[in-house]
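Worksheet: the structure to be examined is printed underneath.
Shown here: the complex without one of its protein chains, the others still in place.
The block that comes next holds chain A.
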Amino acid sequence: MAGSTTVVATERRPAATVRPQRRRSVRRLVLERLAAVAFLLPTLALIGVFSYYPAVRAGVTAFTRWDGFNPPVWVGVQNFTQAFGDPDFLRSAVNVAIWTLFGVPLAMVPSFVVAELIFRLRSDRAQFVWRAVFVAPLIIPPVVSILIWQFLYGPNGPINTVLHSVGLGELARSWIADPKFALWALIFLGFPWVSSFNVLIFYSGLKAIPREVIEASALEGAGRFRQLVHIELPLIAGQWKLLLVLSIIGVTQNLTVPLLLTNGGPGNATLTPVLYMYQRAIDYGQYGFGMAVGTLLFVVVLALSIINMRVLRTRS
């Protein structure tokens, strides 16, 4: 990917015309390089020290036994084999697979529906107002919605009250304390799952579709559904891809919800690999083992992201 773009960039350079002023253009290129260094240095220094270094360190620590204080001891792949032999870890992997399978569509589809509905409104003003309406819920701190759902799911919470009042009292339970329902309760949390950011991304994609394309298809007699399927969906594939990658990462690294709500319980019904990593490292001081779990998860997420980017090629 990177290689091909560079080739294009060099081809664009008008080699023949600069020859008489070669020295000046060389000087300009040097200056341009210096400018590039100056412009890029803060970003590269920051991500080098505080993103890549800890990431690499995580990968190296994964092959050691380390308590965070004493010097790490190299143990090879022992942490990894130990993880795969641990039923808790395997359960956490199954949990996160289920969560991803259901959570990722929930993170994307409702936001797309809202964006599409707004996009099809007649007046620009109405479009602006509705976008504002769906952006404003940003102000609610994420921790609050966790606390609220904790109350909604409680044994005396409103969900059970409703069940009792419609005569389904035997279904009432403490939703996040029931091993059969806890994981589903966490997945359902956040209903109706409209994300401000995702709505705006989808909307921007729809907005960028050339007007003529849609008008032409309308003239040809394409119905709204056919326009949606044949024009809008393919033309915003780039947005779907971006949000798919971000949603997979978001769901798999969602630590706050299980940490605050269930801490992985009851039993290990809501244990996820990230929480498992956190507990092992922070609560038990097994940094090496925790990092091995983190590395495994990272490899899986990266593979999913790459597959996603390969399979869903952007048509342009």
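Annotations
To be clear about the criterion, contacts are C-beta pairs under 8 Å (C-beta built on N, C-alpha and C of every residue); 3 or more make two chains touch, one makes a residue touch a chain; residues count from 1.
We take it that contacts and distances are computed from a predicted model.
From the set "Peptidase M16", "NAD-dependent dihydropyrimidine dehydrogenase PreA subunit", "ATP-binding cassette domain-containing protein" or "ABC-type glycerol-3-phosphate transport system permease component", the protein name that UniProt assigns to the chain left out of the figure is "ABC-type glycerol-3-phosphate transport system permease component". Within the set A:A83, A:L186 or A:A281, the residue that contacts the chain not displayed is A:A281.
Listed residues A:V26, A:L138 or A:L171: the one in touch with the omitted chain is A:L138. Counting over the whole complex, chain A has residues 1-3, 5-6, 9, 29, 32-33, 35-36, 39-40, 42-44, 46-47, 49-55, 57-58, 61, 68, 110, 113-114, 117-124, 126-128, 130-145, 147-148, 151-152, 156-158, 161, 191-192, 194, 197, 200-201, 203-211, 214-215, 218, 224, 227, 236, 238-239, 241-242, 245-246, 249, 252-253, 255-256, 259-260, 274, 277-278, 281-282, 287, 290-291, 294-295, 297-298, 301-302, 305, 309, 314 touching the chain that is not drawn.
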